[in-house]
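Pasting in a structure now, in structure tokens, and then I'll have a few things to ask.
Excluded from the complex is one protein chain; the other protein chains are retained at their positions.
So, subunit A:
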Amino acid sequence: MALYEGIALIQEKQAVVLDLGTDYTKFGFTGEAAPRCIVRSEFWCQAERRYKRLYDYRTPQELYDNLVHMLHLLYFRHVLVNPKERRVVVVESLLTPTLFRETLAKVLFIHYEVSGALWVDSGRASALTLAAPVVLVVSIGARDAEVTAVVHGCPVLRALQSQPLGARAVNAELARLLDEDNGRELHLSDDVLDDIKVRACFVPGREAALRWAERGVPADVRETRRGADVLVSRRARALAAEPLFARDHDLASLPDIVLQCIMQCPIDARRSLAGSVLVTGGGAALPGLRARLAQELRHLADQPPYKERLRELEFKFHSAPAHENSVAWVGGALCGAACAGGGAGAGAGAGAGGEGRGVSRETYARTRRLRDWACLLHNTPPSHPHWDMQ
């Protein structure tokens, strides 16, 4: 068996899968069940002598440099392979800025000379890990919470929802609560807040949250965190994630955007979408978050704005065969492995969509252009006069 594997590997190098998240970057090989490394999206910047975040850029050139440094770190410190002549699967959000995509393509093809790259959007990738035909992907990232309806391998772009309800929102609320607890401004750094959140915070059920919001949290239990000299009350622990569920007139809370996404989907997909929800993203790893979201969804579906349009929805939840923070990555790894036989351009079946989105190095050298759903050119058929004007 090992021999066969060797032969297969000589023929084509195992592709790598790259998921550059706002906070954490996932990187590893296709066909594997988990990324090789999950590291913070930051690198040591020699010129500025500090850790610099990947998304910390003002000019395209700075972004280019950031990406070069980050990928160097990933390839040569963590995964230990030559980037040259090796394919890459990039897992990205559908809402990634064009500048970022184009710059990443430039870095991959020109700086690291990869032989091909395949762009997979995170919604579809997450759905691939389930192999269910219709999936509603609720992805809670570092900055944004995104809700994508994936119907038969096709994301419903019209219904795409995104709100800044990611881990940052939780961190901000936690910082506020801690300041109140301690009676002074603490100015905790992000990693301390992260640590408190990861180790102490939880999301209480709906009844408990309502009760506590009314009467206050029984704050008699107080935990201290050594090192930072911070008192963390039970109130802070329990209520840090409340901003995700706080409703206002904009109807922009997490359960609201889920329901809105369902509402904007084709009417015959709505029931099956509600019956197949997948909650992913690092932010979803908070204990109790899935349960709370389920309760909120069931409660809200009976409330006025949704009651008339969404009837008798039955919410059901999937659990993906991976940790919350690497679900999209695993989907990318599956997609990359399935495409491997057919070259960069082949599609990966029903789940991965009909046409492939892979770009080979030669293609990129000819036309420096990536397919993008937001670009009108790529939404027109090949015979359209648009293409001639290019």
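As a convention for this text, a contact is a pair of C-beta atoms (placed from the backbone, for glycine too) under 8 Å apart; a residue touches a chain by one contact, two chains touch by 3 or more; residues count from 1.
To be clear about the criterion, contacts and distances are computed from a predicted model.
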item	value
Missing subunit (named according to UniProt) among the choices "Dynactin subunit 4", "Trafficking protein particle complex subunit", "tRNA (adenine(58)-N(1))-methyltransferase non-catalytic subunit TRM6" or "Exosome complex component RRP45"	"Dynactin subunit 4"
Options A:Leu94, A:Ala200, A:Leu231 or A:Ala252, residue touching the unrepresented chain	A:Ala200
Option from A:Val16, A:Ile38, A:Val90 or A:Leu108 whose C-beta touches the chain left out	A:Ile38
Per the touch definition above, residue among A:Leu186, A:Leu231 or A:Ala291 touching the missing chain	A:Ala291
Where the unshown chain meets subunit A, residue by residue	2, 6, 9, 14, 24, 26, 28, 31-39, 46-47, 49, 61, 64-65, 68, 72, 75-76, 78-82, 84, 106, 110-111, 113, 128-133, 194-195, 198-200, 202-205, 208, 221, 223, 225-226, 237, 275-277, 287-288, 290-292, 294, 314-323, 325-326, 330, 334-335, 337-339, 341-342, 346-352, 365
